[in-house]
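Excluded from the complex is one protein chain; the other protein chains are retained at their positions.
So, chain A:
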Amino acid sequence: MIALRGLTKEFPGGVRAVDALDLEIGDGEFFALLGPSGCGKTTLLRTIAGLETPTSGRIEIGGVDVTGSPPGRRDVAMVFQDYALFPHMDVTANIAYPLRIRKVPRAERTAKAAETASRLSLSELLDRRPAQLSGGQQQRVALARAVACRPKAFLFDEPLSNLDARLRLEARTFLKRLQRELGVTTVFVTHDQSEALALADRIAVMSAGRITQLGTPSEVFRRPATTFVASFIGSTPMNLLPGVAEDGVLRVGGAELPLPDGVPDGEILYGLRPEYADLTTREPREKGAFRGKVAVVENLGTAHLVTLECTGHLLQVVVPEGAEPPPGTAAWAVPRPGRALLYRDDALVGDA
């Protein structure tokens, strides 16, 4: 278990990269730190590793306070974004390096390296230098090196971002299976929301050194706590439209929607994912629909992203393959009931 208590990291010059952060990561959990660049997620990971000294607060790993311990005493393994494989050592020596530091005899560590390598299907590559490996192979060698030292926790800094798009999906599946098999607590940093949703058991969405939302991938996806999380999560950005709640109706973007119970009158931000609305070219019978003209149609492969030009704002809707209207036609977007989110003062107040 990794526990952070009131952790703060302030750099010289007054930048607070991590701001009074409290967090508990359970045993065997696959935990994602997600956020845009500069939100402090990498600094947080490096502070857990011991590469940065916290300004205040405590770090516990496996019940032991390691706040003042050097990185090598924390029993964690870190995989860096550039993998940091030693270019002058072959794959065997790289994987065996943590064991060399622990003074394991040469024969034993070579055997251990070979065993770990075969588990990650690297057996053919043991004699090669890192420069002779592809990006995906380098990534697996870096993982093997982390696995070989049997740590209490893995720390991954953007482990997939140096791979090309197709390889990334393969590596993602591989990484998740490896983590399940080993059952080692894993913290990984990413700026890619789809990676966090796909891999993690729980996600901490970070912004300006603080955790904005903490939850399972489906919680974070379904009910983003703030408009920042709402716009950050999801492969197509969420529609966020200003509206007003009054007299039991929600007036937003020229449409009148029923106002859910418990939402007081006043200004409101209406959030609707493009996937959670249906598009028709005939005026629907129900009242709460957005009327507009099709402005742009983008092909997403199995679906199309249609941008509607409504009165004074744009609305994006994902339409199934073959059902997309040509640009210029009039169309109505009908939100699915219960899927829209209402925000006031940047906090979730209800769904409609």
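FYI, a residue touches a chain if its C-beta (ideal position, glycine included) is under 8 Å from a C-beta of that chain, and two chains touch if they have at least 3 such contacts; residues count from 1.
Operating definition for what follows: contacts and distances are computed from a predicted model.
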### Summary
Omitted chain per UniProt, picking from "Carbohydrate ABC transporter permease", "RNA polymerase sigma factor", "Protein-Npi-phosphohistidine-sugar phosphotransferase" or "Response regulatory domain-containing protein", is "Carbohydrate ABC transporter permease"
#### Entry: Residue touching the undisplayed chain, where the options are A:101, A:330 or A:347
A:101
### Query
Which residue among A:21, A:61, A:76 or A:252 touches the omitted chain?
A:76
## Note on the structure
It is residues of chain A that touch the chain not shown, namely 12, 49-51, 70-74, 76-78, 80-82, 84, 86-88, 97-98, 100-102, 145, 149, 155
